[in-house]
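Every protein chain except one is present and positioned as in the full complex.
After this line comes subunit A, so read on.
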Amino acid sequence: MSSLTEKDRPIVQLLLNSGTCPRCILRFCCVGSQMLYRCPYKDLMKNLREFLKNNKEKEDTVCFDVVDPPCKRIRLEQMEEGPDDLNHNRALQQIPTVNNENTAIENSALKVCNVCLGILQEFCEIDFVKKVCQKVNSSDYQFTSFVFSVSLPPQLSVRERAAWLLVKQEMGKLGLSLAKEDIVQLKEAYKWIIHPQLSEELGVPADGKSLFEVSVVFAHPETDEECRFLATACPDCFKPAKNKQSVFTRMAVIKALEKIKEEDFLMHFPCPPSSPMNLSVALEIQCNNGAVFVAGRYNKYSRNLPQTPWIIDGERKLESSVEELISEHLMAEFKADSFNFSSSGREDVDVRTLGNGRPFAIELVNPRRIHFTAEEMKGLQQTINNSSDKIQVRDLQLVTRSAIGRMKEGEEEKTKTYSALIWTDKAIQREDIAFLDDIKELKLDQKTPLRVLHRRPLAVRCRIIHTMKSEYIDEHHFRLHLKTQAGTYIKEFVHGDFGRTKPNIGCLLNRTADILELDVESVDVDWPPTLEN
């Protein structure tokens, strides 16, 4: 909350001489006024030089201040500076007649700051802001706020450390100390400057919790090797990770900087840091929207449709899939990069899902469009239903990420009801199957079915058949309705799976039985909420 005072003078001089930009100088002098950082670069430079020229003839506390109109983009935070300061400043401010020395220096080409490598210089200018906004607008996202995230090259931390050591040393001479925590962080200062500008160009506020992220990656190839000395000084901080290109990540560098001793640091790294030839570059400007979730229930009417695409060795074995038929239209409407489909359990390719259908949720990754009214969702539902007779969806709605948990709990805990068409080898009469209706809470021991054993661990599952209802058809056929615990293998309960599911229909009827058809009649999960039609 301070401006520059007398005691800052030697620091300012030192840093300016070593090639540090005005905003970094303000940072190292712990100036906390956001407004100051937002002032145009040229004005800051000019006023710093003014400040330096003002010698002890003036009052002890010299206020470094910048008057309007130079700062056009300042918001009401200006309240920090009282009217007194303004008057005081006018007296101090020199009218644009500068002496020769100053002109020469000011007119020289912009020196790239040796601490921020240009981040607080070039990349605070309106040109860059416009470049970012151009990328945002051309990417065609729907958003109501944004969060701006910045990735800085690791060598910035090294240079920051060198500058701090330099300043600390100088202040030590004055009998003063400077804690690392008091220095204004580069990222923070950068955001002070750029947020209002971005906000104005995009027309929406900056919000840390926003789902829409604009991210920029900065790099400075010229100084990339500067972190290398840390590897010899602190080798255990830099373990090669398989999926990272460079071992010198920001985190690793910061850790090493914490460990390294001051003397060692100064031995290997110039203090003050050298002036680079080039500015940093903005490698990537990317936009990303947080995922949206669409939930509903699906019915499956085909006995030839897998849940997920069935591809072996690059060859598709069966046409389409439940998830593709549903997601295709959502992807198009939401303009997402990709999707993740999950459901409360699933059925085999040859099993139909009837009744209210099975709950599902689709995560749409990086959607361009995120706002849909209930009407629009209904329209989407209709589109999906019109596009295929193999599946139908209902209760299509937007949900939150946390809602997925409810769906998954349904998979493990809730009951399901089925209808099975069963064949027997030896003839049956009505009386032979009637007793099935009276069996309640039948306990099964099911070893992992042979048909999935190649991809599941071998185990024994205890499952319960709650109720059964039989429907006699003829001497070799009957239909069985069952209500079972989640995770019960119905087909194996019918044919016995080589005796590995006990008891089974075959042994209950003392015959060999097999299943001809299976339908899911209901999935007893009351999520997602039923929508009125």
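What to note about this one:
In the analysis below, a contact is a pair of C-beta atoms (placed from the backbone, for glycine too) under 8 Å apart; a residue touches a chain by one contact, two chains touch by 3 or more; residues count from 1.
The criterion applied here is as follows: contacts and distances are computed from a predicted model.
For the chain that does not appear here, its UniProt entry gives the protein name "Protein Abitram", which is one of "GPI-anchor transamidase component GPAA1", "Protein Abitram", "Ubiquinone biosynthesis monooxygenase COQ6, mitochondrial" or "Aldehyde dehydrogenase".
Of the options A:G203, A:G314 or A:P457, the residue whose C-beta touches the omitted chain is A:P457. Interface residues of subunit A facing the missing partner chain: 447, 450-451, 453-458, 496, 498-499, 512.
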